[in-house]
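A single protein chain has been removed from this complex, and every other one stays in its place.
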Amino acid sequence: MNSYGERFRVTTYGESHGLAVGAVIDGCPAGVRLDQEAIRRDLARRRDGAPRQEEDEVEWLSGLMDGLTLGTPLAFCIRNKDARPGDYECLRNAFRPGHADYTYHRKYGLRDHRGGGRASARETAARVVAGAIARQLLPGIGIRAKVAQLGPERESDTRGGIVQCHITGLPAGVGEPLFGKLNAQLAAAMMSIPSAIGFEMGAGFAAAMMTGSEYIDRWNADGTTRTNHCGGIQGGISNGMPVEFRVAFHPVATLPHPVECLTTDGTLKEIAVGGRHDDCHVLRAPVIVEAMAALTILNFEF
Amino acid sequence: MNSYGERFRVTTYGESHGLAVGAVIDGCPAGVRLDQEAIRRDLARRRDGAPRQEEDEVEWLSGLMDGLTLGTPLAFCIRNKDARPGDYECLRNAFRPGHADYTYHRKYGLRDHRGGGRASARETAARVVAGAIARQLLPGIGIRAKVAQLGPERESDTRGGIVQCHITGLPAGVGEPLFGKLNAQLAAAMMSIPSAIGFEMGAGFAAAMMTGSEYIDRWNADGTTRTNHCGGIQGGISNGMPVEFRVAFHPVATLPHPVECLTTDGTLKEIAVGGRHDDCHVLRAPVIVEAMAALTILNFEF
Amino acid sequence: MNSYGERFRVTTYGESHGLAVGAVIDGCPAGVRLDQEAIRRDLARRRDGAPRQEEDEVEWLSGLMDGLTLGTPLAFCIRNKDARPGDYECLRNAFRPGHADYTYHRKYGLRDHRGGGRASARETAARVVAGAIARQLLPGIGIRAKVAQLGPERESDTRGGIVQCHITGLPAGVGEPLFGKLNAQLAAAMMSIPSAIGFEMGAGFAAAMMTGSEYIDRWNADGTTRTNHCGGIQGGISNGMPVEFRVAFHPVATLPHPVECLTTDGTLKEIAVGGRHDDCHVLRAPVIVEAMAALTILNFEF
Partner (left out) sequence: MNSYGERFRVTTYGESHGLAVGAVIDGCPAGVRLDQEAIRRDLARRRDGAPRQEEDEVEWLSGLMDGLTLGTPLAFCIRNKDARPGDYECLRNAFRPGHADYTYHRKYGLRDHRGGGRASARETAARVVAGAIARQLLPGIGIRAKVAQLGPERESDTRGGIVQCHITGLPAGVGEPLFGKLNAQLAAAMMSIPSAIGFEMGAGFAAAMMTGSEYIDRWNADGTTRTNHCGGIQGGISNGMPVEFRVAFHPVATLPHPVECLTTDGTLKEIAVGGRHDDCHVLRAPVIVEAMAALTILNFEF
């Protein structure tokens, strides 16, 4: 499904080298003056350093009058102006390793072979717009992500890395028990980002190697804790401490040299894929992590 | 929300020291003879070594006739027979560190202080029953989890650990793009288990430190890959290789000696919590991981 | 699906002559002292005059402590004590006319032939309990249904009728545009009641034969209207006037004399169906209409 959230529901659409990407946002309150400058700023962060140069101009199709939201669906589109679908002609019948080419083919029987189609990170532009709006609706809550670690730099290769996110100002009591746990929803949100391959709250995997005495966050009398190994969430519900998590991203699978592709007739064939790709997309990931975090939080009642 | 899944929806209920735990399962096909022995076996795995001794007898309230499912909701309850609510009287006005006591209190204004109430791992008994049914509905798909690593053993302390899960027989093409990614749904499912604090697919966090050349899984001509760093999922959709992931669990927060609790009047007070607790619940986690994996897979169309 | 609502979600279960009927209610706020007397009263209204005599004792399995709701799922069951499954043995391989016997068989391949199984009005006992709780959570809102018209009384036959519902105290602004219209949700809720066959708001079908000048509800200066042809809802949203609608029920299909049934081997056969049935179930319908109305309203934000 291409929708995220129930209370503030974002339905994105668009292929990387199709006409446009965009979204419909359902559930935005009425009477809000959207901070278009913040939207542009977040889009610029997402675009920064990308080899493909898009203006990312947001056209608002509905939901606004006199600059104010109407409470009705906010629909927007961002035209793909720097699309070069021809670059991918060689992939019409071939599946790159490390990409979703093969799995989309197996699921749908056909696929958009042009630059990853729907599976491209191009789609995250729509999420970033929605996320910028979500952040505007969460005053007093700070959501900041940054690259915590980068994979090794090698000549002619790509890098992955780890992004760390820190949310301040979230009051205690936000989240749901069981399947609606705030940490579970954050995990799903982060793993929905292209290339995400791991997620951990607070001390995360390291916590598994602590003893209970080392792990538990001891109280201060004001309800804060002296450490934050749990990452600000207990039993799926925020405890008022900063929410902290980390997301691991694997390296971009598109290498800057020929790779062996699987063809639809079942042979292997070396192909130098054209198109323009990042060698380190992790640098552009923090704004996407922030967007998904904002969308996740906004879907909880508080 | 206490429901998991859309196509095979499990709604669990029950507090640890209340009358019963159980669930309603909506979406089970008609005409299935439930494998009650498999259900008992999975419940026994979940119970094995637990200090609290429950029979875990499943009473079927609806949805069955002559031993066959009717296609209508399967409701069941498991009475809490070895409950000892009195053990927790000292916690009525105190919040243990490392537990959900405080966050439930902040969210709801009141809470069941008896053994964690709804947040207790006791609730997972209902998931295990549902998971055993789900597994029966996934013939040919093997779901096996095991403890991959245990935290350090120390006298009078508790341990965490890492559980690894391996799913075989899942055909290529299962999953959805974007927010319905199979890996995203697995992440949410696993993070919904009490004590889960990290999740990674395939090479996971280690993948973030690989170069792209090291990371990408190269093709064999039959569509399998020589490595499985991605954990069997590309772009959110299974590729036909085994699905592999790991879940980190922090140590049980209930220590076998007095701990400083926060009281409702804002003071700190050392309390020796009664009740019966695991010192290494991770040993009992694999069957829960398997149950949630089965429930997750069953909710995809394939 | 056997769930109703998102914010206050009721999942019912149970067959007419199985062990029990009941429900899990998810989304009830914490700290509410359930009015058990009101629940009993509504159950009695539903039961009144029914040939089958059930005590309808509600057993609470979870979600309550010291009589207060915990914010966790409220699960309850009502044992079927006066079930007589043997009465229906003649229907194991035969489909009554006017019942869901045949359609359940076609959908599921098998069915519970005992008194309508899941399709029986017995299931509405669970709705009535949930509805009584919902009403308690809507202080200041009056929901009253009554029989407006009964079908003709004939010796040895059954009757249908029309139930009218009147909701007062609902503020203006409740409802959603388009697919979440309050009137659309009320229509679905009412048509989900066994035997319901028609629904109309305000002037309803008669409105179709008015001219626009006759139809439109003219303003008073205080925002009320001089007439209420629209039934208190405009564009799917309440306008502050009473919400008024009517539900048509067809006569009970179980006649008190032999009827020609279709058998599974494709022949017609006259059968005198045992069991105990109403000759005028409409008299017991108002409390069910009220319950569904309360559940519907409670699912809107206001």
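Every chain is named by a letter (A, B and C) in the order it is written, and numbering of its residues begins at 1.
Here is the rule we use: a contact is a pair of C-beta atoms (placed from the backbone, for glycine too) under 8 Å apart; a residue touches a chain by one contact, two chains touch by 3 or more.
Quick caveat, the model's predicted, so the values are computed rather than measured.
**Q** Which parts of subunit C face the unshown chain closely enough to count as touching?
**A** 1-4, 12, 95, 97-100, 102-104, 106-107, 118-119, 123, 149, 151-152, 154, 157-162, 172-181, 183-192, 194, 196-205, 207-219, 221-223, 225, 229-231, 233-240, 248-255, 259-262, 266-268, 282
**Q** Contacts of subunit A with the missing chain: which residues?
**A** Residues touching the hidden chain, for subunit A, are 1-3, 9, 11-15, 18-22, 24, 26-27, 30-31, 60-65, 68, 70-75, 77, 104, 107-112, 114, 117-118.
**Q** Pick out the residues on subunit B that sit against the missing chain.
**A** Subunit B touches the chain not shown through residues 6, 72, 177.
To be clear about the criterion, only the chains that are shown with their structure count from here on.
**Q** Touch graph of the chains shown: is it line, ring, star, complete or other?
**A** Its topology is that of a complete graph.
**Q** Centre of all protein Cα atoms: which chain's centre is nearest to it?
**A** Taking the mean of all protein C-alpha atoms as reference, the closest chain is B.
**Q** Based only on mean CA positions, could you tell me how far subunit B sits from subunit C in angstrom?
**A** 36
**Q** Between subunit A and subunit C, what distance separates the C-alpha centroids? Give it in angstrom.
**A** 43
**Q** Subunit A: which residues touch two or more other chains?
**A** 177
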